[in-house]
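A single protein chain has been omitted from the complex, and every remaining protein chain is retained in its original position.
This part shows chain A:
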Amino acid sequence: MQKRSIISTLLLALLLALGSTALLADSHGGADPRAGQVEQAINDAEAAREKAGSVDGEWRDTAKMIESARKALAAGEYDKAMKLAREAHQQGVLGYEQAMSQQELRIPSYLKY
């Protein structure tokens, strides 16, 4: 029981760390017209956000990020939009994972029964 919770926390931590490197790796320059790709990324992010929300795991800023990604896309700022969409997607995935890892109520051992 205890081991499982530690493993899931570690996993989540690892995912968070991976998430940030993935974002760094993505920030290359250029203004190539990638509207279609960005739109797909935004749709993926929206789906991930909704999935997290369906288990009460949505994070605070995900919807705002998707909103900003849409605006950036409309303004032709594809790199910015893609970055935001990827981060929002990541948040949706992590929020879902987090909620799923907490399905079972576990009373901390510092509370003595």
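Criterion: a residue touches a chain if its C-beta (ideal position, glycine included) is under 8 Å from a C-beta of that chain, and two chains touch if they have at least 3 such contacts; residues count from 1.
One rule holds for everything that comes next: contacts and distances are computed from a predicted model.
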Could you check which of "Amino acid ABC transporter ATP-binding protein, PAAT family", "dihydrouracil dehydrogenase (NAD(+))", "SoxAX cytochrome complex subunit A" or "Thiolase family protein" matches the UniProt name for the chain that's left out? "SoxAX cytochrome complex subunit A"
Chain A residues that touch the omitted chain in the full complex: 1-2, 5-6, 9-10, 12-13, 16-17, 19-20, 53, 56-63, 91, 94, 98-99, 101-102, 104-113
